[in-house]
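All protein chains but one are shown at their positions in the complex.
Right after this comes subunit A.
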Amino acid sequence: MAARKKEKGVAVPTPDELIRYYREMLLIRRFEEKAGQLYGMGLINGFCHLYIGQEAVVVGMQAAAGPADSCITSYRDHGHMLVCGMDPKGVMAELTGRAGGYSRGKGGSMHMFSREKRFYGGHGIVGAQVPLGTGLGFAHKYSKDNGVAHVYCGDGAVNQGQVYESFNMASLWKLPVVFVIENNKYAMGTSTVRHAAGQELFMRGAAYGIPGEAVNGMSIIAVREAATRALEHARSGEGPYILEMNTYRYRGHSMSDPAKYRSKEEVTKMREQHDPIDQLKDKLLADGLIDDAGLKEIDREVKAVVTEAAEFSQTSPEPDASELWTDVLIEA
């Protein structure tokens, strides 16, 4: 692997980049904690799936992204939106169902889009975003814009038939797609051992000739490195690539999930020994790239952004009643 790394020229992240990744992961963490709080206060309702624990996956993928790349994911989508550059105020206000939300309060946690940032949702049907994302890849190839579609799904989605329909077409037509399986070990309450025949999810594309690899999804460095390799493969016209990100969510599947299907010890062990943010923090300190004051400064900045988003999400008005009838169709 070392030889290949050199060959593919996976550059070592610069100190500034590492600090940026730390900041992005911390933003997701604090944002999601705040969303959890607002949910508890009754300001956010319905489905709300938090990304806490999985931050290194999307931050590492975006760290390797090209300027024309597109991104699509399922309903655990807040982190993806933030790292794609979407405004935390607009995301949080969507969670509270306000007019200032990305979807003007009409989408909710699972349904936000930004064509400007090439973020294409936010999809609530498990696995449906995989053919949709394959279509983004199709469009990249059709329009020859050199982009790659980053198509995320969970370990639960890989048992959906349409995922394999997508693998087949993506490989057949050599579409520039990287399929990112965020394996957080549980499809809602059913562990991978209980739902997947064969635990090597990165092998699920083998029959279609799609290379795949398992990645330590708790390590931003490992994710970024694998992402660079996979994106380069897809961008060069070699077709799709599968990355199985072994990760973990600390919270339940959604806010209403007490997560009784796993032990407290298991969660504690992951938090204490494998937390992606703590690992990077330790590295930054150990390498002397930042000091405690620097970390505190980042903390303060991130907290201010999240506080502002939370305030906006409560002061932004509810959508006007007339909004009920708009955006059903584009008036030609």
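To be clear about the criterion, contacts are C-beta pairs under 8 Å (C-beta built on N, C-alpha and C of every residue); 3 or more make two chains touch, one makes a residue touch a chain; residues count from 1.
Following the convention adopted for this analysis, contacts and distances are computed from a predicted model.
**Student:** Suppose you had to identify the omitted chain by its UniProt name; would it be "Pyruvate dehydrogenase E1 component subunit beta", "NADH-quinone oxidoreductase subunit F", "Sugar ABC transporter permease" or "RNA polymerase subunit sigma-70"?
**Tutor:** Options "Pyruvate dehydrogenase E1 component subunit beta", "NADH-quinone oxidoreductase subunit F", "Sugar ABC transporter permease" or "RNA polymerase subunit sigma-70" considered; the missing chain's recorded name is "Pyruvate dehydrogenase E1 component subunit beta".
**Student:** Of the residues A:P88, A:G121, A:G154 or A:P176, which one touches the chain left out of the display?
**Tutor:** The one listed residue touching the chain not shown is A:G121.
**Student:** Please pick, from A:G107, A:G154, A:G212 or A:P276, the residue that touches the omitted chain in the full complex.
**Tutor:** Considering all chains, including the one not shown, the answer is A:G107.
**Student:** Touch as defined at the start, partner being the missing chain; which of A:L136, A:V180, A:M255 or A:M270 qualifies?
**Tutor:** A:L136
**Student:** Please output the residues of subunit A touching the missing chain, sorted low to high.
**Tutor:** Within subunit A, the residues touching the omitted chain are 70, 72, 101-108, 111-115, 120-121, 123-125, 128, 130-140, 142-143, 149, 161-162, 165-166, 168-169, 172, 326-330, 332.
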